[in-house]
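One protein chain is absent from this view; the other protein chains keep their places.
Here is subunit A:
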Amino acid sequence: MAVAPLTETVLRMHGIQKSFLGVQVLHGIDLELRAGEVHALMGENGAGKSTLMKVLAGVYQADAGTIELAGREVAFAHPLQAQQAGVSTVFQEFNLLPERTVAENVFLGREPRRRGMVDADRMNADTAALLDDLGLSSIAPRRRVSTLSVAGQQIVEIVKALSYDARIISMDEPTAALAEEEVELLYGLVRMLRERGVAILYVSHRLKEIFDLSDRVTVLKDGALVDTVPTEDITPDELVRKMVGRPITSFFPDKLPETSLGDTRLRISGGGNEQLDGIDLEVRAGEIVTLAGLQGSGRTEIAHALFGVARFTRGTVEVDGKRVSPRSARQAVRAGLALVTEDRKAEGLALNQSVAANARLVLDAVLPRQSGRRAKQIPGILSSLELVSRGGDQEVRFLSGGNQQKVVLAKWLATDPAVIVLDEPTRGIDVGAKQKVYTLMRELSARGVAILMISSELQEVIGMADRIVVLRDGRIAGELPAGTDEEAVMQVATGQVTS
């Protein structure tokens, strides 16, 4: 933590209220940002963080309350007004044109002109200057945005924000899509902006980031302000308690006593395809194996290979000792596999369909004759997952991220899988739902299910694993036992050591 300088307050939001369709989601929130601070905004999903951010960004207009910028009251009717006043927002989903260049994106809608034509040279030079200023000269202004990594695209968003002379930048879960080493890059950028006196509102679910980066933290719960405290005066446990309103004794639940290691349920031998090579992997009944590695190291590719997306062209896969070679998700399900996909909205749910329809989709698709009978257990599964919904008829798009994930889990549990692959199962869900996912994993493993978990969050990779398999460049770089520290995992993942 840098010395928190006593600096001017650049933003003062007071008594902000907002309702949608008669449901009040913000109950009089107060928030102050100081120049040169990283101010974390925390809360479970549905606590009102995004809404508050969007009010600040001019996407939504507050029903009541005031916003003061540098002492002057403002009201943003439009995001552009906010941007011109020096308030920029980097949303989780980027607003970039993938087929245009970095410079074209940064200056979109206000390109420098010469004799009526876009002055491309000046635009590129200006962008290069902005990038240089941040020490990011490795990104060429003429490069097409679609060729950049996620982190690169995020940088473009931030550069775009800075080009408006932003005094306040809010970031919505900026690390959600980043791999571990890209996170460091972002941290560096955030710290640099802080030194320049920019106020940063930082929304994240990851406690570690909050403590690494922020100077103060504001906690929201159910649309109300819980507290704003200097980060150094609070412990992670206290922070979680403020968010959930109850103490969480141990974040990762212990293994259930009846859990015992059984026979091998999933065995991949010499698995390979265009992205993967020499994958030897075994998961036994009652075992939780976690796959760690950087973005693009082949973690998700293993899940996809099992589900026929880009299947193994070399090697063999066995489930419960039987050779299977799934060419499709359907065959994978038949073989006893289940896959909770990485991207819940794009790959996991039919958002306009009901909770009930989504929860029985795998049964309907793969076991149509039994689906009526087996769907009867779904209500029980949903209630054991503590799903909060208005009923089975509610469309899943109206559920929070955590509850949506529970529907995805229920859909797969209904098939009684031998092996369940969980790809980023806790991404973007609140602390309470995360806990539920971890508890569920322990229960499944006690029932003899083999679990393969893919995750970018090292804490859960280590916290839940019986064994940690680290991937690098499509190959297994090493295997580490339970209880390894984060550093050791990163060293293997980045290739500093081989184990």
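Assume a contact is a pair of C-beta atoms (placed from the backbone, for glycine too) under 8 Å apart; a residue touches a chain by one contact, two chains touch by 3 or more; residues count from 1.
In this section, contacts and distances are computed from a predicted model.
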From "Multicopper oxidase", "3'-5' exonuclease", "Ribose transport system permease protein" or "histidine kinase", the hidden chain's UniProt protein name: "Ribose transport system permease protein"
Of A:A57, A:A85, A:L186 or A:L440, the residue in touch with the unshown chain: A:A57
Touching residue (missing chain; options A:D30, A:E184, A:D364 or A:D485): A:D364
Identified contact with the non-displayed chain, of A:Q353, A:T439, A:Q459 or A:T494: A:Q353
Which residue of A:G28, A:G65 or A:P79 touches the chain not shown here: A:P79
Residues of subunit A (touch criterion as defined above) contacting the omitted chain: 57, 59, 78-79, 89, 91-93, 95, 307, 328-330, 332-334, 339, 341, 346-366, 368, 371-372, 375, 378-380, 382-383, 386-393, 411
